[in-house]
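Left out: one protein chain. Kept in place: all the others.
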Amino acid sequence: MSKSERPSQLFRNLNAKIASIPMIFTALVIFVGGTVWTVFYSFTNSKLLPRLHFVGLDQYYRLWATPRWLISIENLLIYGVLSLVFSLVIGFLLAALLDQKIRFEDTFRTIFLYPFALSFIVTGLVWQWLLNPEFGVQAVVRSLGWTSFSFNPLYDSSIVIYGILIAALWQGTGLIMCLMLAGLRGIDEDIWKAARVDGIPTWKTYLFIIIPMMRPVFITTLVIVASNIVRVYDLVVAQTSGGPGIASEVPAKYVYDYMFFAQNLGQGFAASTMMLLSVIIVIVPWAYLEFGGKKRV
Amino acid sequence: MSDHVVSLPAIGGAGGLEAYGPSGPKPRHTFSRRNIFLYGTLIVVALYYLLPLYVMVVTSLKGMPEIRLGNIFSPPMEITFEPWVKAWSSACTGLNCDGLSRGFWNSVRITIPSVILSIALASVNGYALANWRFKGADTFFIILIVGAFIPYQVMIYPIVIILREVGLYGSLSGLVIVHSIFGMPILTLLFRNYFTSMPEELFRAARVDGAGFWGIYFRIMLPMSLPIFVVAIILQVTGIWNDFLFGVVYTRPDTYPMTVQLNNIVNSVQGVKEYNVNMAATILTGLVPLIVYFLSGKLFVRGIAAGAVKG
Partner (left out) sequence: MNANGSVEVNGSSGANGTSVSIQNLSLNFGAISVLQTLNLDVAEGEFIVLLGPSGCGKSTLLNCIAGLLDVSEGRIFIKGKNVTWEEPKDRGIGMVFQSYALYPQMTVEKNLSFGLRVAGLAKDEIAKRIARAAEILQIEPLLHRKPAALSGGQRQRVAIGRALVRDVDVFLFDEPLSNLDAKLRAELRVEIKLLHRKLENTMIYVTHDQIEAMTLADRIAVMKGGVIQQLDAPQTIYNRPVNRFVAGFLGSPAMNFLDGRLEQADGDWHFVAEDVRIPLATYAFEKDPVPGPAVFGIRPEHVAFNSGTGWPFAATASVEVVEPMGSDTLVWLKLGGQNFTVRVTAERTPNNAEAVGIGFDPMRASLFDAATGNRL
């Protein structure tokens, strides 16, 4: 195209360059600069204020020796794996149900998606109330006569992360459903017809033909869910504040607390660098598959 | 040949066929097993998704004595709006007891300029990327998109320093800038893709007619891209209104947005828990994005589908 072949001069396209200044600033100063700065200072022993006293990997050793960080990582792994599996499975199942040419599709979709419009704070507070042991689900089930029923995730440190998972799934599966539905709608109608002529039952068509065809949608969704998992913060703050004790701590909260409450910037920087690392582990293989590898048809 | 004659005795002629076998649409039962399973599942799941909303509403309409007695699912015996009034005007966070209204107005003061600024920057930027590509533009764009995957926690503190240096730390303007920065990747992508999909001839014709960068943007691109602006507005209003992390990091108690204030009201340790007030406050905070959601319908879906790309 002709537009990309202009001679490169500083004042050529000046207006476009001016218009791009915010983007260039964001990309270079905030995203690249900020990241480099944080990683750089994670090797210092900054406390209340950042200062350039290098201590090598000390912050990291300390990080991985802190029980609260270890619990955060463990929580993140449990929460991450389960939320990946459940949101993909539930999201896909709901999308497949909605894709059966049903009536009131818009109504159902609106209902499944509305939690996604709510903030994590609102989500966390609602589920905090629903799971309240004195008045919530547990109390209601017990009042129905099943007096030994026990479901008290928010005050039981061994299952608290599942309480958070329930809330997160309620909030987020609608989005996955929408992405999956868009993927299902993108599949050539003729494929379904061919499968019907071949006499392949619906569930087998989904399992052996449609789902393999939706691989790109699944991968994209996976990346979205995964990078949201690493960020989980507001939900925990609102629902449990990390409690009981430190049972529901997550890395993002660790970072925030060490930076702004514990006045231990170095720990915060080291922890956030670890978060960055985990995102890279998720993103790089995906980016390679999506953009680096051979083009899919 | 004679085989055919023998093998097709049933088809004796058109007249014989008329009265033979099923005709018309295959009978479908409204209450077939498939339909019962399908709609049954959907209705049960829909009820599950609606339950929290329902509980929020009924709890906020009950008095505290009733809450302590009954179960959370029962409808209020006596409807009271007092919790709503209290949540709005006199609920306490720490020492302040002027309710959520302060947070609401803070959020309004944050959301409106943030939405305008972020969309203005991103749309012009997307336009420049789509139609006026200059050398290196794509590199910055890729950094921008990749940067959207970096956890915010990594960039929080450097921004604190920058804002402190320019004297905006703790102010609403500072937060507006932060929202504009972090809204940029997805919005720029949204606008760039939209402008790229517009016919190239339009842009060429305008250039031949002598229109410049801004002329084309304001007179041709802007009027033709109303839908994408609406999508962007929906995306940003809900995103910024629902933000908690940036609010809590970059503002002070008197400039806290609604989400932060809500959390402080509900999760404050002092005093007796007033669940009805808490739920009223929660609904109030969720109301703005919910209204945007229910009004925007399919555009919201388009917005999140676009937003999903950012991760």
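Note that the chains are named A and B in the order they appear, and that numbering of residues resets to 1 at the start of each chain.
Note that a residue touches a chain if its C-beta (ideal position, glycine included) is under 8 Å from a C-beta of that chain, and two chains touch if they have at least 3 such contacts.
Bear in mind the structure is a predicted one, so any value in this text is a computation, not a measurement.
Listed by label, the shown chains that the missing chain touches in the whole complex are A, B.
Shown as candidates are A:52, A:77 or A:191; the residue that touches the absent chain is A:191.
Of A:54, A:208 or A:288, it is A:208 that touches the chain left out of the display. Contact between subunit A and the unshown chain involves residues 188, 190-191, 193-201, 204, 208-209, 212-213, 215, 296-297.
Seen from subunit B, the chain kept out of the figure touches residues 1-2, 4-5, 7-8, 10-14, 17-18, 20-27.
Here is the rule we use: only the chains that are shown with their structure count from here on.
Look at where the CA atoms of subunit A average out and do the same for subunit B: the two points lie 15 Å apart. By the touch rule above, subunit A contacts subunit B in their complex via residues 1, 3-4, 6, 8, 12-13, 15-17, 19-20, 22-24, 26-35, 37-39, 50, 94, 97-98, 100, 102, 106, 108-122, 125-130, 132, 135-136, 139-140, 143, 170, 174-175, 178-179, 182, 220-221, 223-224, 227-228, 230-231, 233-234, 237-238, 241, 251-252, 255-256, 259-260, 265, 268-269, 271-273, 275-276, 279, 283, 287. On subunit B, the positions that touch subunit A within their shared complex are 38-39, 41-42, 45-46, 48-53, 55-56, 59, 67-68, 71-73, 121, 124-125, 127-129, 131-135, 137, 140-141, 143-144, 146-147, 149-159, 161-162, 180-181, 184, 188, 200, 212-214, 238, 241-245, 248-249, 259-260, 262-263, 266-267, 275, 278-279, 282, 285-286, 289-290, 292-294, 297, 300-301, 304-305, 308-309, 311.
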